[in-house]
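Shown here: the complex without one of its protein chains, the others still in place.
And then chain A:
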Amino acid sequence: MTIKEIQNEIIDEFSMFDDWMQRYEYIIELGKTLPLIKEEYKTDENLIKGCQSKVWLQGEEKEDKIVFTADSDAILTKGIIAILIRAFSNQKASDIINADTDFIDEIGLKEHLSATRANGLVSMIKNIKMYALAFDAKNKN
């Protein structure tokens, strides 16, 4: 599936909920599906800065795609990074670079994008895109 198709699928799933509690419960559930980062990759280098909770993210090249793994010490954050990984993992670097992130608004997580939230959603997206840019640049050389 393309990134856009996955994002639309996520939007569909979230549209079934009519209140925040169901949404949060679903985010917590999604956190349990997160492809976990290997313990040895839980380094300071892979720690995303600017979060109230800790988030580690690791990207690896598999064939022509990037596969992400992550973890967090907070459950909601784990769910949020799981949503991002579902959308962006196992995709080509160029597709990740060009993908938009509007679906975050549509699933009602817009509030997590504000600067005060400090849960690092913005930083997570940035780090995912940075991985893609780095792999893309490397492959072009």
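One rule holds in what follows: contacts are C-beta pairs under 8 Å (C-beta built on N, C-alpha and C of every residue); 3 or more make two chains touch, one makes a residue touch a chain; residues count from 1.
Methods note: contacts and distances are computed from a predicted model.
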* Structure fact -> Out of "Heme lyase CcmF/NrfE family subunit", "Cysteine desulfurase", "Branched-chain amino acid ABC transporter permease" or "ATP synthase subunit a", the chain not pictured bears the UniProt name "Cysteine desulfurase"
* To do: Consider the whole complex, including the chain that is not shown, and state which of A:47, A:74 or A:125 touches that chain.
  => A:74
* Thinking of the whole complex, not just what is shown, which of A:28, A:67 or A:97 touches the missing chain? -> A:28
* Go through chain A and note every residue touching the omitted chain. => 20-21, 24-25, 28, 52-54, 73-77, 118-119
